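Complex shown without one protein chain; remaining protein chains in place.
Labels A and B are assigned to the chains in the order they are written; within every chain, residues are numbered from 1.
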Amino acid sequence: MRKIIKTFILISLFLAASIHTTAEASTTDINELIENAKEIDGSKITIQGEAIGERMTRGEYSWININDGTNAIGIWLKNIDADQVTCYGNYKYIGDTIQITGTFYRACAEHGGEADFHVDSIQVIKTGYEVKEQIPAGKIIISISMMMVAALLLLFYMKKIKN
Amino acid sequence: MADRKSEIKGILLELGLTSFYIGLTFLITLLIMW
Partner (left out) sequence: MKKKKETYGMQIITYYTGYIIFIVSLLMIIPILSSLVFMEWNTMLDFIISWSIATMVGLLMMIYGIKAKKSGANMQWKHGFSIAAFAWILLTMLCAIPYRLSGHTKSLLDACFDVMSGFTTTGLVLTQDLDHISVGLNMWRHMLTFIGGQGMVVLALTFLTKEIGGAYKMYVGEGKDIELRPNIKGTTRHIWKISLVYLIIGTTILWIAGMMIGMQPITALLHALYMFESSWSTGGFAPNSQNIMYYHSVLYESITMVIFILGSLNFGLHYAIWQGKRKEIVKNIETQSFFVTSFIACVLALAGLAKLNVYPDAVAGFRRVVFNVISAHTTTGLGSIYARQFALEWGDFGILIMILVMLIGGSACSTAGGFKGLRVGIVCKGIVMDVKKLLTSEKSIKVYKYHHIKDRVLDDNVIKSAATIICCYMVLFTIGTLLGTYYGYSFADSAFESASVTGNVGLSIGVTSISMPSAMKVYYIIAMYLGRLEFLSVFAFIGLIAGGIKKVCVKSLRHSS
């Protein structure tokens, strides 16, 4: 009985660990891709970043730009894969964090020599969200009072010019 | 009216010549990198 329970626990732990590792394959920084472009050119690699701006569909494939904090790069993926990304980053939103595995090209022949990334598989790690704006009360007070002072100064100037 | 016409012609000439120059550079690129 004990042996069965022990084995069961070990197997569960093993499964849990392996699921954990597949969810976090070793990712490369985008900046590293560029710094070592010649070596990494054409090889399969995994990168992770926030989807920014907007998606640009070109026929059956799309461009999505991702930024991982070190740099930003364009990824080229099939429309079905691109459909998984719903939130894109800008002033008001933090976009979906996606992890993609694919091929990095230093000077992609398909795309006029651009340094880009062709996606094989994509996974949305974290969904994006809206960044709620917080306006400090002090700012409102300062801006109103400054506007009033500036307006007064303008009136003063116009008076002086008339004299 | 003649003023406006010559301005429009001028703009078209500038756009046209610049595009032509860029086309020329593309041709030379083809020549060199072929």
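By our rule, a residue touches a chain if its C-beta (ideal position, glycine included) is under 8 Å from a C-beta of that chain, and two chains touch if they have at least 3 such contacts.
Keep in mind that this is a model prediction, so the values were computed, not measured.
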**Message:** Touching the hidden chain in the complete assembly: which of A:T28, A:N67 or A:Q123 does that?
**Reply:** A:N67
**Complete:** Across the whole complex, the chain not displayed is touched by subunit A residues 34-35, 37-38, 52-58, 62-63, 65, 67, 71-74, 89-92, 94, 106-107, 109, 111-116, 133-135, 139-140, 142-143, 146-147, 149-150, 153-154, 156-157, 160-161
**Request:** Would you write out the residues of subunit B that touch the absent chain, in ascending order?
**Result:** 6-7, 9-11, 13-15, 17-19, 21-22, 24-26, 28-30, 32-34
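Here is the rule we use: only the chains that are shown with their structure count from here on.
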**Distance between chain centroids, defined by C-alpha means - subunit A, subunit B (Å)** = 39
